[in-house]
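Shown here: the complex without one of its protein chains, the others still in place.
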Amino acid sequence: MDFQHSPKAQEYIKRVSEFMKNEIDPIEESYLRELHSLDDKWVVLPIIEELKAKAKAAGLWNLFFPNESHGVGLTNLEYAPLAEIMGRSFIASEIFNCNAPDTGNMEVLEKYGTAEQQEKWLKPLMAGEIRSAFCMTEPGVASSDATNMEATAIVEGDEVVLNGRKWWTTGIGHPNCKVGIFMGLTNPEAHRHQQHSMVLFDFDTPGVKIERMLPVFGHYDEPFGHGEMTFDNVRVPLSNMIAGPGRGFEIAQGRLGPGRIHHCMRLIGGAEKALELMCKRAVSRTAFGKPIANLGGNRDIIANARMSIEQARLLVLKAAWIIDKVGVMAAMSEISQIKVIAPNIAQQICDAAMQIHGGGGLSDDFPLTGIYAQARALRLADGPDEVHRGLVAKFELMKYRKYMAEK
Amino acid sequence: MDFQHSPKAQEYIKRVSEFMKNEIDPIEESYLRELHSLDDKWVVLPIIEELKAKAKAAGLWNLFFPNESHGVGLTNLEYAPLAEIMGRSFIASEIFNCNAPDTGNMEVLEKYGTAEQQEKWLKPLMAGEIRSAFCMTEPGVASSDATNMEATAIVEGDEVVLNGRKWWTTGIGHPNCKVGIFMGLTNPEAHRHQQHSMVLFDFDTPGVKIERMLPVFGHYDEPFGHGEMTFDNVRVPLSNMIAGPGRGFEIAQGRLGPGRIHHCMRLIGGAEKALELMCKRAVSRTAFGKPIANLGGNRDIIANARMSIEQARLLVLKAAWIIDKVGVMAAMSEISQIKVIAPNIAQQICDAAMQIHGGGGLSDDFPLTGIYAQARALRLADGPDEVHRGLVAKFELMKYRKYMAEK
Amino acid sequence: MDFQHSPKAQEYIKRVSEFMKNEIDPIEESYLRELHSLDDKWVVLPIIEELKAKAKAAGLWNLFFPNESHGVGLTNLEYAPLAEIMGRSFIASEIFNCNAPDTGNMEVLEKYGTAEQQEKWLKPLMAGEIRSAFCMTEPGVASSDATNMEATAIVEGDEVVLNGRKWWTTGIGHPNCKVGIFMGLTNPEAHRHQQHSMVLFDFDTPGVKIERMLPVFGHYDEPFGHGEMTFDNVRVPLSNMIAGPGRGFEIAQGRLGPGRIHHCMRLIGGAEKALELMCKRAVSRTAFGKPIANLGGNRDIIANARMSIEQARLLVLKAAWIIDKVGVMAAMSEISQIKVIAPNIAQQICDAAMQIHGGGGLSDDFPLTGIYAQARALRLADGPDEVHRGLVAKFELMKYRKYMAEK
Partner (left out) sequence: MDFQHSPKAQEYIKRVSEFMKNEIDPIEESYLRELHSLDDKWVVLPIIEELKAKAKAAGLWNLFFPNESHGVGLTNLEYAPLAEIMGRSFIASEIFNCNAPDTGNMEVLEKYGTAEQQEKWLKPLMAGEIRSAFCMTEPGVASSDATNMEATAIVEGDEVVLNGRKWWTTGIGHPNCKVGIFMGLTNPEAHRHQQHSMVLFDFDTPGVKIERMLPVFGHYDEPFGHGEMTFDNVRVPLSNMIAGPGRGFEIAQGRLGPGRIHHCMRLIGGAEKALELMCKRAVSRTAFGKPIANLGGNRDIIANARMSIEQARLLVLKAAWIIDKVGVMAAMSEISQIKVIAPNIAQQICDAAMQIHGGGGLSDDFPLTGIYAQARALRLADGPDEVHRGLVAKFELMKYRKYMAEK
């Protein structure tokens, strides 16, 4: 047992940290201020493309790919601390071409895509030239139960016809968002987990419509955003289907393991950022003649935040290690555990940080409500807390099957 | 001991509920949709003035005034359930001319104002013709300790000169906001609680500037809003001072008791609204073959929400009863208790309601993030949780002074 | 609405408080020390009978009876504050002849007992000459679901035959415990809530056996105690049956309402006692140069305790008021609410009080572990938290039946 990162991971931690410190930290606040001052915030400001080019030139590009042929060949365990560092910023992930949902979409294309699909979509995604979306959640049904899905992807000859309404599709506000993966019902007669397919579509296909963008606690997360879409008899070639009809859940499953590591580590980065702001405020502001840090239970709050982060981070790293060593299936309980823990602690720590900041903490003067919104959203996205707690309990209780009551 | 409202309160509960049901509920959603579709949301739509006129005509106007000469003479205990009903809506308080900070400002003017001040400002406020603001919190210092206040209100001859920066001043976005009460340091040599004064100012006085409007969790609460203001050598006649130099804290104290009852009851209304939405969703949506209400710990969550609300409401009502019977000073601990409890339970219940709503709960499709933002903000406004818990503990420990250790 | 106790309640609050202060407080600690120093702790020390005689002489006897013909005719709402005062002591309830389960058993006998049953058992119980037990919970099944009950009460001619194993039967260690009420299955063919009967039995009936006494967190609660019993073909006359075959649940239901008010108010008294001890310790002990009260989050803990108690008490009083005004059935949700809230807050406050006491708080030098054990036990006795939360949710969701999903 060893709690030190590999030399390779340590090297990348150093390089990514320095890039953050030298290139991103100095401009993030002014970038966000400029963006938010615009009437149309759904744009890519030049500084973003400049930084992407710098990151690419520095070899800090597609770091998430656990595969030497595409990225730098970091394992999930090695990439995890980099995701944490990126999670301290609202823009870093895009700059390193490591932002969701592109990461997951690239992994799916790399693993299941045909040569043609890869040429057409994986290549420009890896180059950071286009962005992508993943269309799963639906407004009309409880998406916590994915088998509730009502949208359809019907094979007709050499075409697939997509119909339905999706929402919380992330990234569709981005001007470069060109391709999406649509998940829909293909064969209601098949086994419960073999009814759905994943199908690629271009955003300019007739019948694809962005109905509106959705706020998360008032944040639209421009220029990416989350939106509601309708698919009205959208016809795409059968060759746009990924892996084949009915394989949607299988692909989703493989996609979600590493994706949850990334999400959770980014939130741990967000939680660290919130704790840092909380501490700085606690030592620098005074009330009743003392630094706020010395008032009431504030030190307990700071200690609790530190303890929560330490524990959550170790659990995420262990989950990444199991994925690397044994595979996603062996890490199912741990992946669900971190999916509950990381967003919950990040939400709590942000809330505490806001409180110590006073009114300012609730405004946009600090990144706290933004991190909070990300954490709160992740308690629902990719499966709500309740579903993941249920899975953890299921794995736990399976150990005691032989004690099971008859009825 | 009797847990039934007085016949007078019951009558007004019935009348206000009916007005809500017949006039406000049917139009609130479309009103909000229309407002939010505007480029300039800082406006009063005609429907608001129409409803105000109807409410006034129906005798449901200035209900908060515990004084027959101004309102209908309801006690704090009798008005409390009406505030709860209004708290279920984002617009009802204004329609009944019972919205903060106007209520508190009117009470101050009624109690401490000169005939001239009352004629000029109280009268149009009571008529709902103008709106007002209260300028206390400052960005540069921890406002949890009100004696930190740095803005100044210096008497020079027959004028008062106001200087400083204030923020979280509620209502200043409203086109009818014409008058404000500014609190500032007049005499730094006086006793700690006799240094500050309250001074009335018109918004068109030279030197008064609205710097920007502030979001709370992304919500600007148009058309009222919360903003940051600067006062640059603002000169007003000495007759604009309320009660006299150095009496700011005394006035603030008296103002805050009933104001906190109102705030807390409105949040209890908000919490009830969130619980209602949670229950409706829980019985109407299905996942894994069951109504969501029957999954996992959801019934515990609903039960906990009900228990929190029942307890919090009783405590607020008891605090109101003490104010009515004995006065604000006798209710200091209870007022601080409700100021902690009500926003915290409202926040928790909203969070739980969001979770049961899935992604939609985080969007503007439901009023949940709005109620959440109000609750979260009230954990800081009018004194943060920490200060109020400290006061409750202080009153508790005072009972045991004789056991006090020497050192 | 009025938060002041009736003049009659106020008078009894004064009289019971004075009796506590003058007669019980001065001797309780030495009484407990003497009792615990004995090899056989299952005895009644003379001081107890002396104090019972004094209480009876003072007219402070059977106060719980909401009926002038038996007690002093206090309503549930009027008796509640007296139960709270008694709950501050481990012995007061017995001294005022207001201890469970005798109170519930007396109420059952008064309401459902025949003249013969009342003469034989109610009279000596009301005189404090004998004690009684109530046999419901069983070790072999989950008693949270009372219909799981396996013990039988079979009518054979003019006899009833009792068989089965019961545990957590309170009071059977007491040397004066002479009579019990046994609940068992009489007719498995009847409707789910009409299968069980309640039957009176004398402890010296052949076949009745006390198997062992059970500790609660290491406390045996001598001389009352809680125990495990077996019933092996215990034959009693049919005239010992209460109300008639199959009426067990009906009787249990009516019994539990006021009983829960008593339990909860006693625990609120226990919680007040714990808070008092916590405050005294916090102001009188010093560490790091300050009274403990001024360290870290201790004032928050004290404030939270005060807020929890205030809220819980009001809710219990309201539940009592509904029982008095409308009846037990109208108060079902509130009764379940307080049954969850009161023991949970009492447990938390005791835990916090222990922490502030340091090691001593875990020992028998303070009453904290004793109050804790009572609170912890009540989270299971008379229905576990889970069942009561479920009932609260059920009543809440019933309001929204029309929104119910089809499946």
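Letters A, B and C mark the chains in the order given here, with residues in each chain numbered from 1 onward.
Convention: contacts are C-beta pairs under 8 Å (C-beta built on N, C-alpha and C of every residue); 3 or more make two chains touch, one makes a residue touch a chain.
Here the structure is a predicted model, which means the values were calculated and not measured.
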item	value
Residue of C:10, C:253 or C:363 in touch with the missing chain, whole complex considered	C:363
Residue among A:89, A:337, A:355 or A:374 touching the omitted chain	A:337
Touching residue (missing chain; options B:88, B:299 or B:339)	B:299
Residue of A:110, A:159, A:300 or A:365 in touch with the missing chain, whole complex considered	A:300
Chain A residues that touch the omitted chain in the full complex	1-6, 9, 77, 275-276, 279-280, 282-286, 289-291, 293, 299-300, 302-304, 306-307, 310-312, 314-315, 317-318, 321-322, 333-334, 337, 340-341, 386, 388-390, 392-394, 396-397, 399-401, 403-405, 407
Touching residues on chain C - with respect to the absent chain	137, 139, 141-145, 148, 167-168, 214-219, 285-288, 292, 295-298, 351, 354-355, 358-364, 369, 372-373, 376-377, 379-381, 384-386, 389-390
Footprint left on chain B by the chain that the document does not show	296-297, 299-300
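Everything below uses one rule, namely that only the chains that are shown with their structure count from here on.
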item	value
Reference chain A; chain at largest CA-centroid distance	C
Chain whose Cα centroid lies nearest the overall Cα centroid	B
Same-site or different-site touching of chain A by its copy chain B, using the half cut	same
Distance between chain centroids, defined by C-alpha means - chain B, chain C (Å)	42
Computed distance of Cα centres, chain B from chain A, in Å	37
Touching two or more other chains - residues of chain B	285-286, 386, 389-390
